[in-house]
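Before I ask anything, let me first share the structure, which is written out below as structure tokens.
Heads up, one of the protein chains got dropped from this complex, but the rest are sitting where they should.
Going by the order they are written in, the chains are A, B and C; count residues from 1 in each one.
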């Protein structure tokens, strides 16, 4: 049997750059928590979500457990109890505090957790400034930064879920990013398919689940030039889309009935008009922004209603080579999908990256020849490869430096609290109708 | 049909005294919250418990809703949203925020709630200092104070439950109140029974459920001179009491199996010795303190194991006329049951008041001729008269000024998070064996 | 400690009579199963109910386990596996097949169970015909017969529940017993109360829970001269009784909401008119028959709506000394409550026995001085004394020879599948308004 894959080493990256990146990433996390009170940071609104305080601690735990404790002989463990408290799911590391009870921990306090972060940062910068020559160590630091960026997105989506349940409708950030635009129709862009290659194979960091690079055969297909918008999805709602089982997968329909879904997550009907709860408060739906907070089931039902389908992840990845236009990531601070300002250039696809994660019809499965990383970090991705679907392209809550064309995000088909939307696909023979 | 009962008016109480009492009671609540952080106050550890912040707000809501809004024309509602947020269970007042979601409210902040308290206090003192001549209003203020005292006890028991779930075993108050004592055996005190009277009938405040005063016939009975202790209960545990269904009521046994009870709540076995989690941290069991944190089912099983039984509430109330000795209430600040320092005087019963609530075998039912209060406060007690058992005498977490010989506390038979213990009873023919 | 109570010995009953009674009771059970197919007898419609086949076997198991195995040295156990399969709840006898899985047993077949009954009957008659001189044995046989009569009622109520869930609305017995009558208003009958005695104390069989006979003090009270009828209850339904929380106990209201109760069990609205599912099929409500299939909560809410209350079991038992008029028991074969044909004689109460069990407001608790029987049959009653309410008087599905004035039936407050109704009570001072 072959050895498991090892963490990839990024290309010659000057250590100064690594220490600088470390500080930038860590600072971003702190910035995201700034508008929140101790109480906002302590609560857990559902088992799928975690308190912000837990995210702040767990991302530090990751550096302490995988970098400092094994590689820095002089490192002093901050608090031995944290090893269990802030372990997310690594069986190889030992016991874990039960996930649904993360919101029962009023201690350690937010202040304690901030002290923990400072303690870890000091030790990390000590190492990084001295220069990291061990490539395995380098790779683990890089992984820790990528990991922290994933939790930056979760901080935003988890706190959005928490605030959404509060009848006072609290606002995370008051300034509203949208300026009125004229919408434009989506068009179809065709692709020839054939024998293609997808997956990560070159230099630079990638998660183990993005490789190995491999061949796939694709029939000719077409993708929409932009994601489906709130306005388009509203037509589905108003056409009775949530009352017509023939449009839904059976498991999706069961879910819809059990959960009484009548519209996407965070939608509210006030005075005869649809509104949606955002990180900027409750606002009227903007018809031109990409639809978000859909489950896979809703995305799939919408596509069926239109007479189209979701793309496979291979189709998406091949098509993404034609991506163009502006990208709305975390760095834009919009914290909400933005409308396309202009139609994409001919031959390009707009908004492939940023704005909303795009559900694909591909289940989250190992690529041919996939091997998880060795050691405890081998639990990072591989063991979740059942019962989930792949999303592509990042969202308005994803750090832009975190995303790649080969990046595979994954969630269960019923998950709705991410910025998840869709882009339509269809088989190529529709050409003339596009 | 007779009119429903009205709130009793306390005997001529100078208004100055009422305003003084108001300040003392409200100050006590603030004092209880002082050792707690914003995060401690925000969390809800189970649906039966509420966040401390919620208790702080709800007790103010009670004055705002039942005193200020209807009786003070110049009163400015602090925040209209609070009417729903902090309504506990009054259908007559309107909608209620769902009880299991009290722990999802990071807003209003603890600071907001403190401002709410100050706002209500200012308006209340305005009224009270002007002098309350309307006896109905006087009664409502009194009810608000009694209500707040009940929530003082819940603040302590709810936060104890929350802290108990934290693997860090946080301490609410560090100083440990116990000094070593010699235990003494319990004895039996006999009572003749016959045609007796129980229930509240005289002057002074009482809840509607304590009346009317009425006749009951009691066969001769005996009560133990003190509550069962931790040491005595430990013998039950070690005799396999939790593995022998013949000692338990069927519903209790089902509960024990479903919840995997092997000992009272908060007991932990460390290094071969039983400890218990207290508001002062995890401590070794003290054999001479009254046992607490028992469900009705465990109290009943213990009594059966001994060959005795629980008293009825009528027996308890008649016997309580012979109560003597020191009383350990909230004011003693022990926050834990204390051992009897000396055996009670002959003919008296020790520790009838304070230390631990004593389960009776009486279900919580209306007394003959009972009428709930009129208006919304009629929901205070009467509608809970099914599926619960009566406890008597108050505990170490009860304000001493809150308790009476006729006071009826009530909880479902499976509840364990109160300071609930037991005192043994038996029929009188056992005289010579006592 | 006193010894536990022993089974009462019935007064000198000639053995021939016992063997005759044995045959009559056993034959009645067979008769009740006759209209049912193998399939009807095999199914279990909810955990509270049991398959008819299980009842047929369990009642034989009772004689085998408590009479034949210990007292007949020559008895051959029919099948050792049945000891576990048909044990209902006797921990002292050993393991039990889980109650909710009684409906998963296609084997033994109904035919096997009938053979089991014949085997037990042959052995029992052998003993009985030889003459039973041992009074303890005599008492156990008597208990077995009383036990079988209880299961006769359960056969009818359990199969009614099963058939009610079948969209084909099958009929247990086709002939409809009702003939039209004119209804008459209920009146109030007053009782002086004072120091009374209730409970079983004399000769003749009684369950342990009916004793000891003891004194109770009753304030003056009044009882309605007949039970509440379907027509009266329909007014409650139509007055919004199921939508007004102020009429309900809190636990009852929670139950109503969770279970979406909008009317009593088995009511269906067809073409604008209320019908009810009976053992004779779906029929329009007859306004003059006593209401049945109420939970305690619904009975209590109805009484509150009227401005009355439920009687205590002591009130009921004292009043039952004035019972008069015809009695509709199982033997009448109506299998449905019947209307009062004529108003009761002055000074008497109609329909106290038979027709419908009457909910009391008394929780099912031990009488003062209660001791359960010794041995395994001590589990018969005592261990169920929590969380249930007492019903009195028997129903149209109760064998008439099974009931007594001291008889205490008991069910949880949410149970609705018995023939359970109510009779109103109130305090006596209402005299002139009655």
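Observations on the structure shown:
Keep in mind that, in the parts below, contacts are C-beta pairs under 8 Å (C-beta built on N, C-alpha and C of every residue); 3 or more make two chains touch, one makes a residue touch a chain.
It should be emphasised that the depicted structure is a prediction, and the values quoted were computed from it without experimental measurement.
Within the whole complex, touches from the chain that is not shown fall on A, C.
Residue in contact with the omitted chain (choice from A:34, A:185, A:246 or A:271): A:246. In the full complex, chain A contacts the hidden chain through residues 1-2, 89, 91-92, 195, 214-219, 245-246, 248-253, 296-297, 300, 307-308, 361-363, 365-366, 368-369, 379, 383-387, 413, 427, 429-430, 433. Where chain C meets the missing chain, the touching residues are 37-43, 45, 53, 81, 84-85, 97, 101, 103-110, 162-163, 165-168, 170.
We take it that only the chains that are shown with their structure count from here on.
Per-chain Cα centroids separate chain A from chain C by 60 Å.
Counting partner chains per residue, chain A shows two or more touched chains at no residue at all.
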